[in-house]
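So, chain A:
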Amino acid sequence: MVEDSYDLTKRKDERSGEYVPEDIPAERAADEVLKKVPGAESRKRKDGRVELNVPSTSIGSVMSEFKRMGYDHFVALTCIDLIKEDMFEMVYHLWSYGARTHVYVKTNIPREDPSIESVVEVFRTAVTYEREIKEMFGVDFPGNQRLTQFILEDWEGPPPMRKDFDSIRYVQDKFDIKVRNPKGLPPKWTKEGGK
Partner candidate 1 sequence: MAWSATTWVMIFLAPLLAFFLGHLFLGISRKYTARMHRRVGPPVVQQFIDVMKLFGKRESTTHSWVQDMGALFAVIGVVASILFIPIGGQAVLAFQGDIIVLAYLLVIAPLGMALGTGATGNPNSAIGVSRGLMLMMGYELPFAMVIVAVVLHYDTASISEIVKAQEGAFNWAILALPLSAIAADLALQGMLGEKPFDQPVAPAEIASGPMVEFGGKYLGMLMIWHAMSIVVEAGLFVDLFLGGGVIFPGGSVWALIGNILIWSILALVMWLISVSINNVFGRFKMGQALNFYWGVPTLLALLGLGYVVLSNVGVF
Partner candidate 2 sequence: MMDDFKVTEIIFGPQHPGIHGNFGTRLELRGDLVYRARMVPGYLHRAFEKLMEQRTWMQNVAIVPRICVPDPDVNEMAYSMAVENIMGLEVPDRANYIRTIILELSRISAHLMGLGGIGGAIGLYTLPMWTNGDRDYILDLFEELTGGRVYHIFIWPGGVRWDIPDNWPRKVNKVLDHIEARLPEYYSLFFESKVTDARLKGLARFDSRWAVDHGVTGPNLRATGLEVDIRRMEPYAAYEDIDFKVITRKEGDGLARTLVRWYEVRESIRIIRQAVEDMPSGEIRAKTPPPLAFMVPPGDHFARVESSKGEYGYYVVSKGGKFPYRVHVRGPSFTHGIDVLEQILPGNEISDVALITGTLDVCPPDIDR
């Protein structure tokens, strides 16, 4: 990964102009995206928000569509390890300051050498989220220049946030501390978290 350098002169002047959020409600935005993206379906959730399931290949176009319609606050990117379905579920959270609504964009990627196209070109905010998920889950994001080491240092083990990484066994052999109440949390439960 080549580190992108920051040119001092460019940064000063290229941003100007007032920020005016348009207000397109979530349902209409979701319908417009459905028209453009084949294989996507949307669902109205219990808490009144819209949720989209899109194929992982079309994530870039979905993001730029939403940004065009005023959803330009990239809230967060979450990666959920569905170990039973052998999949990673990537959830992109978007928020529109105009429409004041939250949208979940969900997509699934396989668990073996997971990789999904980076959305840094559309949302600059995603660069740090992708960097953390690369380190914690091992998901690769081609197109993101900043996937360098983030939180862990000298870490040889597998990506620690995966469900199959048992932190209690790791603690016992690395810090040679006998876990004082092993019966407290039977390993069967800690391996997959809640069933």
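The set was built so that all candidates are chains of the complex that A comes from, given by their letters.
Note that a residue touches a chain if its C-beta (ideal position, glycine included) is under 8 Å from a C-beta of that chain, and two chains touch if they have at least 3 such contacts; residues count from 1.
From a predicted model like this one, the values you see are computed outputs, not experimental measurements.
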Please state which of the candidates 1 or 2 is in contact with chain A in this complex.
2
Inside the complex, what are the residues of chain A that reach candidate 2?
5-6, 8, 11-12, 15-19, 46-47, 72-76, 78, 80-81, 91, 93, 97, 100, 102, 104, 123-125, 127-129, 150-153, 160-161, 163, 167-168, 185, 189-190, 193-195
